[in-house]
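Of the protein chains in this complex, all but one are displayed in their positions.
Up next is subunit A:
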Amino acid sequence: MKSAVIVFPGSNCDRDMAVALERVAGSKPQMVWHGESELPDVDLIALPGGFSYGDYLRTGAIAANSPIMRAVKDAAEEGRHILGVCNGFQMLTEAGILPGALLRNAGLDYVCRDVSLTVENSGTPFTLAYEGGETIRIPVAHHDGNYYADEDTLNRLEDEGQIVFRYGEAVNGSQRNIAGIRNKRGNVLGMMPHPERLVEAELGGTDGRRLFEGLAKTLS
């Protein structure tokens, strides 16, 4: 699996993402600056967590209009695989690649801890290595992770199996406890929890590693 990690001014999980991808896929991902307008020929594009542009205006809003995001949009339409984590998920909604929006956490607190997640859909390339309905623990670290979409959109997400991860506990006020969704075609996943932070037993667990293993299996 060849991959690329897009780096924005204010990204701070880009190197963790690169390490996770390298550990699992065996090859170093290419780091691509947001000001580039073309993507390298890779199987997976990762939008990392962080605070791009200081979260000014709205989280992910300015990054979503970076030159590279036009290429990411085209790649999504071509069916290439895209993973957006935390700030990356916020960018994907701001860019209109995924539906809905991420609002300020309902409790107003920045939430930074391990949370339990249910794997709602194990039939995606991102979740192949999980069992459907399995409970896993992955850390979150965000201030704006409160997923919002109108009722029709939420119902459509449910009906189409687009809800991939749900929180197993109260975290941020997300509607229907949504922690991660995919697009209709299934090649784009956005999630607030950080799988790249749990890829080694020495660092507390490997529940995140399996996401990358599933991808590597699909995309190799």
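To be clear about the criterion, a residue touches a chain if its C-beta (ideal position, glycine included) is under 8 Å from a C-beta of that chain, and two chains touch if they have at least 3 such contacts; residues count from 1.
By definition in this document, contacts and distances are computed from a predicted model.
Chemist: Given the choices "ABC transporter substrate-binding protein", "Peptidoglycan-associated lipoprotein", "sn-glycerol-3-phosphate transport system permease protein UgpE" or "Phosphoribosylformylglycinamidine synthase subunit PurS", state the protein name listed in UniProt for the chain not shown.
Modeler: "Phosphoribosylformylglycinamidine synthase subunit PurS"
Chemist: Considering the complete complex, identify which of A:Ala46, A:Ile97 or A:Ala149 is in touch with the unshown chain.
Modeler: A:Ala149
Chemist: Give the residue, chosen from A:Gly49, A:Gly100 or A:Gly214, that touches the chain omitted from the document.
Modeler: Final answer for the missing-chain contact: A:Gly100.
Chemist: Name every residue on subunit A in touch with the hidden partner chain.
Modeler: Residues touching the hidden chain, for subunit A, are 57-58, 61-62, 65, 93-94, 99-101, 103-108, 146, 148-149, 173.
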